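One protein chain is absent from this view; the other protein chains keep their places.
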Amino acid sequence: MPSDPTAPFDLGLLSPATAGHDAEVSDDAVVDALVAAEVALVRAHAALGVADTALADEVSRTLGWQGPLTGCRGHGVDAASLAAAGVADGNPVIPLVGLLKERVPEAAAWLHRGATSQDVLDTALVLVAHRAVSRIADSLRETDAALTSLARTHRDTVAAARTLTQHAVPTTVGVRAAGWARAVRRALARLEAAQAALPAQLGGAAGTLASSADDLGQETAAALPTAFARELGLAAPDAPWHTRRWPVTELGDALVQTVDALGVVAADVAALSRTEVGELAEGAGGGSSAMPQKRNPVDSVLIRSAALRAPQLGVTLHLASALAVDERPDGAWHAEWPALRELLRIALGASAHAVRLTAGLRVDPDAVERNLRLTGGRIVAERLGRVLVPLIGRERFAELLAGDGELGPRIRALPEAAGLDVEGLLDPAAYTGLAGRIVDSLEEQS
Amino acid sequence: MPSDPTAPFDLGLLSPATAGHDAEVSDDAVVDALVAAEVALVRAHAALGVADTALADEVSRTLGWQGPLTGCRGHGVDAASLAAAGVADGNPVIPLVGLLKERVPEAAAWLHRGATSQDVLDTALVLVAHRAVSRIADSLRETDAALTSLARTHRDTVAAARTLTQHAVPTTVGVRAAGWARAVRRALARLEAAQAALPAQLGGAAGTLASSADDLGQETAAALPTAFARELGLAAPDAPWHTRRWPVTELGDALVQTVDALGVVAADVAALSRTEVGELAEGAGGGSSAMPQKRNPVDSVLIRSAALRAPQLGVTLHLASALAVDERPDGAWHAEWPALRELLRIALGASAHAVRLTAGLRVDPDAVERNLRLTGGRIVAERLGRVLVPLIGRERFAELLAGDGELGPRIRALPEAAGLDVEGLLDPAAYTGLAGRIVDSLEEQS
Amino acid sequence: MPSDPTAPFDLGLLSPATAGHDAEVSDDAVVDALVAAEVALVRAHAALGVADTALADEVSRTLGWQGPLTGCRGHGVDAASLAAAGVADGNPVIPLVGLLKERVPEAAAWLHRGATSQDVLDTALVLVAHRAVSRIADSLRETDAALTSLARTHRDTVAAARTLTQHAVPTTVGVRAAGWARAVRRALARLEAAQAALPAQLGGAAGTLASSADDLGQETAAALPTAFARELGLAAPDAPWHTRRWPVTELGDALVQTVDALGVVAADVAALSRTEVGELAEGAGGGSSAMPQKRNPVDSVLIRSAALRAPQLGVTLHLASALAVDERPDGAWHAEWPALRELLRIALGASAHAVRLTAGLRVDPDAVERNLRLTGGRIVAERLGRVLVPLIGRERFAELLAGDGELGPRIRALPEAAGLDVEGLLDPAAYTGLAGRIVDSLEEQS
Partner (left out) sequence: MPSDPTAPFDLGLLSPATAGHDAEVSDDAVVDALVAAEVALVRAHAALGVADTALADEVSRTLGWQGPLTGCRGHGVDAASLAAAGVADGNPVIPLVGLLKERVPEAAAWLHRGATSQDVLDTALVLVAHRAVSRIADSLRETDAALTSLARTHRDTVAAARTLTQHAVPTTVGVRAAGWARAVRRALARLEAAQAALPAQLGGAAGTLASSADDLGQETAAALPTAFARELGLAAPDAPWHTRRWPVTELGDALVQTVDALGVVAADVAALSRTEVGELAEGAGGGSSAMPQKRNPVDSVLIRSAALRAPQLGVTLHLASALAVDERPDGAWHAEWPALRELLRIALGASAHAVRLTAGLRVDPDAVERNLRLTGGRIVAERLGRVLVPLIGRERFAELLAGDGELGPRIRALPEAAGLDVEGLLDPAAYTGLAGRIVDSLEEQS
């Protein structure tokens, strides 16, 4: 195996759940955001009137400034070299600043002015996260629309509800889809709230902005973080948050909640795609290297793999938060970066696969109907009990249900059941409760 | 060791971080809440005019109803027996319903009517959680007040800031305390939001309220969850949430965030209590079984132990959410109960210890001052660099800093430094940037 | 809800997966073990000839010494009081020593001699763990025996193998059971190895046995840990392991592996018990509070809930190990105790349920056969491809498989298939490869 240290480590070969959906969080994207943070700092100084506007424009031009919420482009900073150079000091910002000063020597005094490496790296990660969340949110909206449409279409498609793996009572395909949609919407709302709260970071060496205050005076220094955030399109911080990591953990929690919501869809699709169940099928099933007949529910499988990984990355973010000792911590912060990126990557991938999954999902009404009839009427045993137990007692009712046969003839054979509308009583469609309303209320809320 | 199955499993012997602070989440408290959920269901039927009000009153009286947001008392249901009886079916609600029907036989037809065991257990856990969160929130408010006061008192107590374990630049004790307070407030806000969103659960066998609709008609059935929630003082659910577990995970995330915020306080107190540092000391240190001189920072140690445990319980909640397959899942739901309880317990304990820790926390200004002077002035090296590098160049500046000696004489010996206010330049108090403002803005936000 | 601090926190009401199976790890059991550790220390001093044997006997008698690998009994130390008293100093050993000295005042000088509280608590937890592991191992042996018997009985019961939820090729029920058994055996071996390595802890205040050496001389002090371990039946430590926590993490890893192995059995049983599949059924299914017809796979559900919780407790153990700073750490050690106990509890419960599950597991051969035939012969598509693709090409073979109908008539209608033994070719029993050997080799290894 190669020992070439410049070999790309990870192109997604072992991450089919995320491969091809993660450009927003690639190393190149991170470099673009790091450069943008440095440029924005110069621009903020100019916006406050302390740096020369022409100089800020020159820096912006040379380093490829693209405006708020966007990384720089064409800056010529190479991610691989920066990654290698960043090991010695433990982060890539120190070598980056050197490179940028070489590229725009006339602005050397204004680059990174008053900042510490954590200011730049935190801000860049927030910027990368902001963009990734926008992509994820788009996917969630598409997924919600597909699920809402599915719920509407199958509002009255009666199906077996299953609890603890066993047929329980009837429900509808629409209720199930509406539940999926509700969870997706909730996750989306939480994700958007976390995104909107994402603040720029600017605190200087230890969170007091001492260098800036020394340099520019307290008033200007106090205005700098907000000006910096405005250039980038991020929220202004209430104070430096070097060791208060809730912006990261709240985002992380929302990302995990997103993958949870998609995980439920995938779990249900996988279960209901089983050969014996067959109620659902993915639009584009995956093939097998050995078995030509197989159509695997690949999107569900990949989303499920994401759902099994995401919460643990949330742990790393929370530990990094809880162990953020001193004015900047001794390892906790460094643990946060790859965990946040991988969590974004997982949510990007899972949501992209969810779009495909929900757009193509097929319901087999025949299988739904066949399964519903599978227990010979026991699917409405709860209802039967309410009617029959008063007539024949609990014991005889239990005998009635025992075994596998159709309940209709057995009930009709009961003298006590004379006059009952047995067919109506056994009709699953007549025992779906508020299923229709639950679907309809989803529409109203959308 | 005993094999008595009725021996209390856990009184907190191995959990000093939580022992004595967890009555809200004890098994007894859970039973009280389970009974309250069953009573509330009868009351909700009465409130909607379908059950007899006198009967509901009788049930309330017999089973010790205490009103909203409170468990029942004096109902005579024994937690240990219920725990044992709950194993066979996998949850304690089934035997509970039997017991309650025995206790109020005249209301047997109305007890548990239309409900499934998950409705009652979820609602009871939500009720228990709601109360526990109120207790935690009280502790956080006390903690915040103590920290805000500490920040105010030490607004201008200059101290060494440390990054990656090393002295960096000056900061103030006030800034540090203000940062702690900000994180506690944010966690509190998030906790209160999650608490307010905690919904009652009522969906019937599979989330369609089929039995209630069959029994009472769709209109009344549709009103039932809201009436049920109102009796209990909980939020009304938008729809049954048997397999959409965001109310649990959002609460869990907020609890973990709470413990994170307290964990940072504890981490800093532990670090700054080190014998060599000595800047902080807990009011009541713990003793040692072997070393009479020791005063251990026990509250910090216990809070830290909580912070190392909490995030992993959040994982269980998220996995339970993401794997909530079918209309009620095959294990994921069951994993949620003990994890949620333990997480509540940890947050109850950590916040109680934080109250004690922050109320008694002592600052040793002499130690703060001594440490600040420890590096012979290098604590303001960042500032010195801005002034001296232009005068003597980067190389000679590095030589100036090298070694351990006091910088003052060395600087004064520089011909280029003639005319500089060296004392002023070296004064840490003159290099604390926006420290005062950061403290003051905390007050304004409170 | 009660605020009585002496209310038992946890009797298992919210932990049906473990309730009733956790006496070995109850607070009472921990107290018994703590007392045993203190008694063993006196006995070790006597065994080395430095304490009076009669005194050691007296201590043993008064405090209910039961011999190696057993906690003391009848010592009169109350777990609840000790739990409450242990909060102030952060562990229960300090108040315990006081209590024991009151009970055996004549031995006061010899109780806890040379030890630190961590010595006693670690040793007690190891003792508790050792006993719990013996119980778990017994359950695993029973489970293995049941599974091995199941594998033998169903060595040749041909069944559909499923990959990514879809029918793949034939396998046998025996192969599946043999796989379960193999994983259980491996976990058992690992658990026994971790148990055998569990060392007593004896290092004194900071792991140098300074007090004992000062007291008894180096030779005797050096012999003390081994003598102490011998009294308790535990492994002798190579050196104090206050901050080297591999004995705990290795045990934890083996416990998680145990629950993993049982989790797979439960996952398969739950999946194959689905109403539509019906190949397996638990001997004693659980009931429902709402649906009289249901037989839930409760043991599987509870084991699955355990499997979703166990790995996260392992994380706490590993973090406690990795953060074991200084000579005794500032929170990490305290996080370990409840995590280890809960992990033992989960493994005790899961293995007990596995015994019941595997003892009563029923195979429905009709359902197995019905499912095997469900795809009209496509279950052997891999085999058909090897025979037919050379005859009719890949494209026509794909057409042949398309749709749902029986493949037999379609193949017989192919001119190119004349002369083929179509029935034999389609016989699933003729395409089970090494299934029989895989079962048989299990027997040989047992």
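Residue numbering begins at 1 within each chain, and the chains themselves are lettered A, B and C in the order written.
Throughout what follows, contacts are C-beta pairs under 8 Å (C-beta built on N, C-alpha and C of every residue); 3 or more make two chains touch, one makes a residue touch a chain.
All of these numbers come straight from a predicted model, not from anything done at the bench.
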Candidate in contact with the missing chain, chosen from C:59, C:161, C:363 or C:401: C:161
Touch criterion as defined above, residue of A:161, A:178 or A:319 at the omitted chain: A:319
Which of C:101, C:318, C:370 or C:396 contacts the chain that the document leaves out: C:318
Candidates A:216, A:254 or A:298 - the one touching the absent chain: A:298
Residues belonging to chain A that touch the chain removed from view: 1-17, 19-20, 22-33, 70-71, 73, 79-80, 82-84, 86-94, 97, 112, 115-117, 125, 128, 131, 204-205, 211, 266, 270, 284, 286-291, 296-298, 300-309, 312-313, 315-316, 319-320, 323, 330-335, 337-339, 341-342, 345
Contact footprint on chain C, counting only the chain that is left out: 90, 116, 161-165, 168-172, 175-176, 178-179, 182-183, 186-187, 190, 204-215, 218, 221-222, 238-240, 243-246, 249-250, 253, 256-257, 259-261, 263-264, 267-268, 271, 307-308, 310-312, 314-315, 318-319, 321-330, 382-383, 386, 431-435, 437-438, 441-442, 445
Contacts of chain B with the absent chain, listed as residue ranges: 160, 162-169, 270-271, 273-277, 286, 288, 290-298, 301, 315, 319, 371, 374-375, 378, 381-382, 385, 397-398, 401
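One rule holds in what follows: only the chains that are shown with their structure count from here on.
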Same or different contact residues where chain C meets its copy chain B, judged by the half mark: same
Chain B and chain C, separation of their C-alpha mean positions in angstrom: 30
Mean-CA-position distance for chain B and chain A (Å): 24
Residues of chain A touching at least two other chains: 162-165, 168-169, 271, 315, 319, 382
